[in-house]
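Okay, structure first, notes after.
Let's turn to subunit A:
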Amino acid sequence: MSIDELADMVRNLLAEYVVNVEVGKDLVHVEVKEENVIEAAKRMKEAGFDHVKDVTAIDYPKEGIIKIIYHLSSYSKKELSRYVVGLGYSIPRDKNSVPSLYGVWTSADFQEREVYEGFGIVFEGHPDLRPLLLAPTVAELKPLRKDFIVKEEPIFKK
Partner candidate 1 sequence: MPPKPVPKTKPKRGIFHKFKGNLEAIIVGVKYFFDPERFTLVYPKEYTKLREGYRGFIVLIKDKCIHCASCARICPASAMKMIRIPQKDPKTGKTKMVMWPVINYQRCIFCGMCVDVCPTEALYHVPYHDVVYENLAEMDIDLESFTKPPEYKTAKEGIPVRYVIDEEKGLVKVPYKEGEEK
Partner candidate 2 sequence: MNWIELIIKIIIWPPLWQLIVLGLIVPLVVVIGILWFERKTAARVQRRFGPLHVSPQLGGALQLIADLMRYAFQEVIIPKTVDKGVFLLAPLTALVLSIVPLVAVPFTSVARWWPIPMDYSVLISLALSTVSAIFIVLASWASNNKFSIIGGMRESYMITAYEIAIIISILSTAAMTLSYNFVDVVNAQEGWKWFAVLNPLAFLAAFIGVLMATSGFPFEIPESENEVVAGPYTEYSGLLYGVNMGAAYIKRFVYSVLITLAFFGGWLPYHPGTGFLSGYLYPSIIVVVKATILMAIFSFLRAVYGRYRLDQALDFAWKILFPLALFGLGLGILEAYLGLI
């Protein structure tokens, strides 16, 4: 299955939920609306996307949104496993609670905890939402957002 066929398949599969489908490098990115994400996820799982490779969030301070992406693939169907499908949705930056997809994919368990600690986004419905890697005091600072700046040194020595 080529990447365009995969994109078409996903577009047909999520028909009414799709906001935008973008084909990247070895990656099909599907944008849905936040309120539809659980339904979309269930449909994706039925279609054979049986595990989450990673859950990530990207902060866009200029647009004022945060994108949350679930990268999906399949272990049980070989034809789906060639490329990765990103199921994403955007939320405003000041919103901090989104539905958890733990109920759909158990493999999202630790990944959602990681997004929670990095961005301060609470996944409603996650049974055990605690920071995974960071100390709680550091997780409070939402370090993966773009307004947390890590300064690099200049190349000149003082």
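Candidates were picked such that all candidates are chains of the complex that A comes from, given by their letters.
Operating definition for what follows: a residue touches a chain if its C-beta (ideal position, glycine included) is under 8 Å from a C-beta of that chain, and two chains touch if they have at least 3 such contacts; residues count from 1.
In this text the structure is predicted, and so the values were computed from the model without any measurement.
**Student:** For subunit A in this complex, identify the touching candidate from 1 or 2.
**Tutor:** 1
**Student:** Which of the residues in subunit A come into contact with candidate 1 in the complex?
**Tutor:** Against candidate 1, subunit A makes touches at 152-153, 155-157.
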